[in-house]
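As you look at this complex, bear in mind that one protein chain is not there, while each of the others sits in place.
Right, chain A next:
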């Protein structure tokens, strides 16, 4: 089992290399695209938040307040626009570990950072700018 990393340390990459734990804060409405279901979720740990894409049955299986472990997940371009989202992908695993008892922060949000390819290393991404301190899809509660 890979060691879990904090959300503040995730970096976009074209490989399933992210194992991490977080709590699910909010879920968007489920979208049905042909055969497949998908939805977006705001997840966070005590260091950062990020947007998580859920697919298929996972969309219904997880609820706000669930503590979740993601193994071999991928943090990459979502396809629409240039936003980086976390997902399990075909090779990752996502599993409920508990409920409620995890601290979190909503800022920074790793999906609201602008990432660019490192000029010194074309295989790596680096943070360029903060687009928004917190999620614009799931604004913080008043």
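Everything that follows uses one rule, which is that a contact is a pair of C-beta atoms (placed from the backbone, for glycine too) under 8 Å apart; a residue touches a chain by one contact, two chains touch by 3 or more; residues count from 1.
Note that contacts and distances are computed from a predicted model.
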Message: So one subunit is absent here. Using its UniProt record, which name fits best from "Integrator complex subunit 3 N-terminal domain-containing protein", "UDP-N-acetylglucosamine transferase subunit ALG14", "Acyl carrier protein" or "Prenyl (decaprenyl) diphosphate synthase, subunit 2"?
response: "Integrator complex subunit 3 N-terminal domain-containing protein"
- line: Where A:64, A:116 or A:131 are the choices, the one touching the absent chain is A:64
- prompt: In the complete assembly, which of A:25, A:52, A:86 or A:113 touches the absent chain?
  reply: A:25
Task: State which residues belonging to chain A touch the missing partner chain.
output: 25, 64-65, 99-101, 103-105, 141
